[in-house]
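Missing here: one protein chain of the complex. Every other protein chain is in place.
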Amino acid sequence: MKRKRYWASGLLAAFIILSIGIYYIQAASSHLPQFRLAALEGNEAEAEGLVLSAYYNHDALGEQAEITASGTRYESERPFLDRVGDLEGWMGSVQPIGRLTLQYPRFMRGRAFAEYLDDEAWVIRAELEPEYGVDLLKPSYRFRIDMLDKKTGKSRSFRADLPESKFDSKSIIDLQRFGTTIKAAVQYEVIGMDGRRRESEIRIYDIDLNEEKITGSAKVDFGTSAGDGREIRIFRVFEYHWTKPSDSLALEVSVMDVSDLESKDGTSGGIANQNATAVRQPVMAEHRLVIYHYGTGEVKQTSLPLSLPDASQNLFRTGPVVLWTRSDGQALDLKGYRASDAALAFEKKLTARVLGAESIGQTAIGPDRLYLALTASGTPEVAAVDPADGHLAFRGAVTIDGVDENEKKRLLSSIGVSSISVRS
Amino acid sequence: MIEAVRATKKFGRKTVLRNLSMTAEKGQITCLIGINGAGKSTLLKAIMGLTPLSGGQIRIDGAPIGKAVYEKVAFVPDTLPMPPSMTVADSLQFMGDYYSNWNAKRASDLLVFFRLNVSDRISSLSKGNAAKLNLLHGLSLDTDYVLMDEPFSGIDLFSREQIASVFTSDLIEGRGVILTTHEIGEIEHLIDKAVLLDQGEVRREFMCEEMRMAEGKSVIDVMREVYRA
Partner (left out) sequence: MNRYLKLVVMELHRFWKIYAALMLLTFLSQFGGLFLTLRSYLTEVKGRMYAESLYDYAAYAEKHGPESFYTMTSRMEPWFTAPVLLCIAALLFYVFMIWYRDWFGKNPFVYRMLMLPTSRMNLYWAKLTAIMVFVLGLVGWQLVLFPLHMALYRSMLPAELAVTQSVESFIHHHSVFQTLIPQTFTEFVLYYGAGLMTVTVLFTSVLIERSYRFKGIAGGLVYAAASLFAMLAPQLVNDGIGFELYPWETFLLLVVIGAVLLALSLGISRYLLIRKITV
C-alpha cells in the first residue's frame, strides 16, 4: 500500500487524539472563580448549610452556581457521575422529600408527590386516589396510606374510603399522628369554569391505624365562608420542616372581594381574557392567620395586614412561631405570631440601611431562621433573622479570595443571587 | 482434492444445488458444464465460502472449508471484483498487500503477456481486459487450486485465445482447476474431467480421455445424450 496513505491515516488519528484530548484537558484545568459566603456579623456557624443559588454572568452566557461558606459549585464543572447520583438535587428544592428519598429510597420510590409525616417511629405518606366507577367524570376518592416502620424497616399500606362530597378539587395539606390515629387535613374547593373558587373548606379526618378506616371528621370553622361576591383562599402556612410532627395546623385565609368583576362582555374578569375590555383584579377584603389545634379541635385566629400592590408579602412558620413579612425592597416589616394562640409576639421593621444594604430582595425560610437576600455596593449579601424576636442573627457577604480589589469588584458585580435555600 | 459431498443450496423455495456430489483432483482441469441456472456458479461460490450451503459439505484436501481456503484456492469470478476507481497497478498492490502467497514476478509477467496497461482504471477496461486482469489476479496467487467462473463469457476472440493459451502453460501445471462454462466447444481439448450438471444435480461425471478411448464419444456427444434425454 502506498506509504502516503499510511501517513495520512496516522496523521488523522493523531489529529483526533490531540484535538479532543487538548480540549478536554484544557476544559478540566480551567476553573471558574471560587466565590464564598463570608460572615460579616454574627456567628459564622449560621452560614452552615446556607446555599445561594446564583448566576455568574461573565460572558453574556452565564453559569449557574451554588455559593456556600466553603466555596462555589458550578453546574458546568460538576463531574457527570456526581450529577447522575445526586438524588437530593434531582428531587429539586422539595427539601424534606429529598432527604427522605436519600434515607429510605425503597419506600420513597415513585411516590414523591404526596403529603408526608416523618416522626420518631414512622414515615407516613398519604395520597388521595380516585376510583373510577360508572361515571368517569365523578370518581370516588379514598385515602391511600403507606407507612414505614423506621425500627423494623417494614412497610404497610391500606386504603380508607373518603365520603362523597360536592367538592371537585381535593388535596391533603397536612398529616399528623396521635397514637394510633392519623389526622389528615384535606382542603376542598369548588372551582368554577372561570377559575373562581366558589367554595373552600378544610376538613380534618381521623383515620384509625388498626381499623384502617375513617373514624371521624371535623370541619375547621374559622367563622367565614364564601358567598356572592366573596371568594375564600386558604393556604397552609409554609414551613421548612413541613414533614415533622406538630400539634397544630397554621392556615392563611384570605377573603377576596370578587363582586363587580364582570367586564363589558359579561364574562368574569380576574383571569386573562382576550375579549375583556377591563379586567379588574379581586381585592383582598380580609386576611387572617388561623391556627387549628389537632388535640382539642380549637381554632385560634388573628387578623393579618392586607396585601399592598407594590410590596411582596409572605407567611412562614418555624415551629412555635408564624412570621408575616412584607418588603418593598427598602424595608422589611416583620410580625411574629405565637402558633399556640395566634397572638402577636413581636413586631419589627428592618430597613435596608440598618442591614447595611442598598436593597432587600427575596426572603426564604430555614429550619429556624428567616433569610433575606440583600445587595450592598453591587455585592450579594445574606441576613439571617431570628423568628422568635426578629433580631439579626447573622449577616454575610459573597466574597472571593486571591484577587485584587478591582478584580474583586468586577467579579462580584457579575454575580446575581436568585434564591436562598438551606441544606440541613 | 476438492470434494462436494451431497451439497444442497436453496434460495427461498428454489433449490439450486440438489444433493450434489463431485470431486476435482489436483493437477487436473475439471469443467462444470450446464445451462444457465444449473448451479455451476453457486457450487463454485459454495466452495469459496461465498455462499453457505443449506446441506451437505465441501472438503478441500480432506478438511472442511475455513479461513485457510483462501490461501489454498484462488477464485476468478465472472466479473472483476475490484473498485472501479482503482488502477491496474493499485489492484496488484492490493493483492500483494493481503496475500502472502502473491507471486509478484508472475503477475508482472502476465501483465506483459496480456498486454495490460498499469495506469488504466478498472472502470475503463474493456470486457476482455477486465477478464484478463481477473485471471491475472487468480493465477498470480500460489495456490493449489484455481476456480474460474465463465472465464470466456462475452470475451472477444483474441482475448479468448490468450486466456485459453494459459491453460496449456506452466501457470496451471500441477494445480487443480475447476472452471465453468456453457461454451464447451472451444476448450474441450483442454479439460481432463467433465461434470455435467442439470437442475442442481450431477448427471454425468467422467474423464474426457477415457470417454473418448472407451466409447469414442466427445464431451459434446455425451452432453447431447444427457441433455436431450
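The first chain written gets the first letter, and so on, giving A and B; residue counts start at 1 in each chain.
Here is the rule we use: contacts are C-beta pairs under 8 Å (C-beta built on N, C-alpha and C of every residue); 3 or more make two chains touch, one makes a residue touch a chain.
These numbers come from a predicted model, not from an experiment.
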item	value
Hidden-chain contact residue, picked from the options A:15, A:132, A:178 or A:235	A:15
Missing-partner contacts on subunit B, residue numbers	12, 45, 48-52, 67-68, 70-71, 75, 77, 79-84, 94, 97-100, 122-123, 130
Absent-chain interface as seen on subunit A, which is shown	1, 5-6, 8-9, 12-13, 15-16, 18-20, 23-24, 26-28, 30, 59-61, 63, 76, 79-81, 84-87, 90, 101, 105, 109-111
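Note that in this section only the chains that are shown with their structure count from here on.
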item	value
Cα-centroid distance, subunit A relative to subunit B, in whole angstrom	82
